[in-house]
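Below is the structure I would like to discuss, written out as structure tokens.
Removed from the display is one protein chain of the complex; every other protein chain stays in position.
Then we have subunit A:
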Amino acid sequence: MSTNSSTLPDMASHVLLDDPQEWAAFGRLRRPAGSGTQDAVAGQAVHGALAEVSPDAVWESNVVLEGMHCAACALTIEDALRSVPGVEQVDVSAATHRARVVWRSSRVLPSQWMAAVQKAGYRALPAMDSHARAQRQRENRRALWRWLVAGFCMMQVMMYAWPAYVAQPGDLTGEMEQLLRWASWVLTLPVVFFACGPFFTSALRDIRLRRVSMDLPVALGMAITFVVSTAGTFDPAGIFGREVYFDSLTMFVFFLLTGRWLELRLRDRTAGALEAVMNRLPDSVERRGADGVFARVVTRRLAVGDTIRVLPGEAFPADGCITSGSTQSDEALLTGESTPVARPLGSQVTAGSYNLQAPVEVRVEGVGGQTRFAQILALMESASLQKPRLAQLADRIARPFLLAVLLAAGLAVAWWWPSDPGHALMVGVAVLIVTCPCALSLATPVAMLTAAGTLARHGVLVRNLQGLEALASVDTLVFDKTGTLTRDGMAVQAVRCAPGLTRDDALALAATLARQSMHPASRAIVAAASEASARWNAVDLREDAGLGLTAEIHDARGTVPPRMLRLGSARHAGVAAQNGGEALQVVLSEQGSDGQFAELARFDMIEDVRSEAADVVRALQQAGVAVQILSGDRLGAVQRVAAQAGISRAKGECSPQDKLAALQDLQAQGRQVAMVGDGLNDGPVLAGANVSFAFGRSVPLAQARADFVVLGGSLSLVPQTVLLARRTLRVVRQNLGWAVGYNALCVPLALVGWMPAWLAGLGMALSSLLVVLNAARLSRALHGVEVSALNLPEQAKATVRMTSASPSSLDPA
């Protein structure tokens, strides 16, 4: 472990992190040592794990990295961390400046691998704590300040340069010209030594560690321009001639910083959906103490069993049960649906959803990693750290490309040197500055992360970024379950009554019996009956499983003598079966005094197909995707659902093996297949498909094994996701094309000396900015889907602002 004296204060704060109690704050236990399961179980009960932290366990920690400027830095940090013994796995994301480190607590401690990051010239901060956020703010302020210094000095240097450009020979006296040059030089000093600081420090670091990164050529370019211009100012007769380039220098520094600044802002806004979500849990919450008084405590101190008070506009900090009051909550994050959900006394609330209406007291039932919110975060976070295939390719190209550029710049200087050393150096500068492998390495991850952020806002979690590429080329979509197309249960399609009985009367009578039963058909009849009828009472009710109900009905008004009624299949009701087409039939009959059954009404039941199913299937077909059903249900039921949803190819009574075989059949025909299932017990089938969706409403998220998890129940998200994936791939291709084309065009131009330094700076800043801007187009709301997740009703928003602005007295204990 390095004990470099200059890093001592940081080391001290890192050593604090060696306390196992702190590890859960920025990571989670992957698996206790010994148990060999490779699968990380997201949202594992961190608190349970804390109770028995074994000395030899595998932890997965998330850190925020500071000082990263481009994709090449990500590789360096990965190398540095991998070289630490005991660190098992490292993923560094250049787009989010985050790293995931998997390490073994018996061999290494967090302070040790953080020291390795520091030795490589960066800083690692544990993610998800306020320290990291404060750090980010400081970094943001400094970036803004650097940008403003560069901008202001640039404007003034332009003013001083202007007379030299427009003056006729003899107009400008020697002293005046010299004064203007000195003034330019003075104002260039803060630009070079302060605003360019980050370029120089990271270039120096690269030289010390003998490697190449994006900042090295840029910093070289700046240094050369400054030296040439300074020599021109103070020694006009020297070897570099009397030309000065202060205006070019300040201008391209300003352009570069503008590009970086905008890039930073855009990245925070678009790909930063993750952070927006993470900041969603409040820092502090009002907890009832032993004396019954509410006091503010930090959220991390909450434990199961505490009672907390949540005000309207605040987010619920934990899963729990409302013990006092009733309210509405916005669960858009968890389901993607914007309609507020009523949460009366005694109902469950989930962490991360907003309380919209009234203050409530909540008994905490789940905190930290146990909450569904934490599971969603874990999924999003692991996806944001993945490197898609195309990004890996770009990263591999970046390094040799940079070396080639340095070489080319050197050759260009050597070629032009004999004629004019000053000009030769400026040609070299233009080459160094104009190259932009950043655009190349940002092209893929920025687009995919933006798309993943957009999907997350609509309630679709991307578990696997590579899935976006696969989804874009999908031409067949298979529903693995009829259950994904239907709501749970059935619906009454038609009522045919015996003469003398109205539809409402028939339903009221049937509902009197059905109310006592949990059978889907009974539930459908109860739902169809307009309101609970007070007239009839069911007495002595009997249910024959799978057949139907029998009961004696009493009239509350006493005008009709008790009646014996039966509700169920035709056989149970004692009447002749009728051919009712595809629908399932339920019959209501009355037993007369002679023991014979007389039919009162016949209900045609259908599976309650989601109202949007037909539209979804049509939208998919319009997008050129063939839709099929492979289901394990009875053939008749499958065909009924398929007919209603407009799907022509449906196969029922499939075993999982049949499904897999059918899937492989399709793939053998060269089709790219997407599978839609519930993600739980159809794992092998989902895994066999090119890309898979799971509807995660009832599924523990950590176990869902699909590329995409749809949190809400809305089917229409499926075609929207397909379309977004296609748009994403289009953007990735545009970005890569632009980055390659830009470099192929500009580097030769600079080499032959046709590219002034200021234009080179503008070109480079624009090229990476264009890539990020192009990707930002993907953050537009999905067409036809309500956007909701981060949009609160105005009133709630105002409350949020007020509460966040008020000084909160934190109880540190």
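In this text, a contact is a pair of C-beta atoms (placed from the backbone, for glycine too) under 8 Å apart; a residue touches a chain by one contact, two chains touch by 3 or more; residues count from 1.
Rule of thumb we're sticking to: contacts and distances are computed from a predicted model.
Student: What name does the UniProt record list for the absent chain among "Carrier domain-containing protein", "Cytochrome oxidase maturation protein, cbb3-type", "Thioester reductase (TE) domain-containing protein" or "Xylose transport system permease protein XylH"?
Tutor: "Cytochrome oxidase maturation protein, cbb3-type"
Student: Quick one: say which of A:Val102, A:Ala183 or A:Cys321 touches the chain that got left out.
Tutor: Candidates A:Val102, A:Ala183 or A:Cys321; residue touching the omitted chain: A:Ala183.
Student: One chain isn't shown here. Among A:Trp145, A:Trp162, A:Phe193 or A:Trp754, which residue touches it?
Tutor: Considering all chains, including the one not shown, the answer is A:Trp145.
Student: Can you list, in ascending order, the subunit A residues touching the missing chain?
Tutor: 137, 140-141, 144-145, 148-149, 152-153, 156, 159-160, 176, 179-180, 183, 186-187, 190, 801, 805-807
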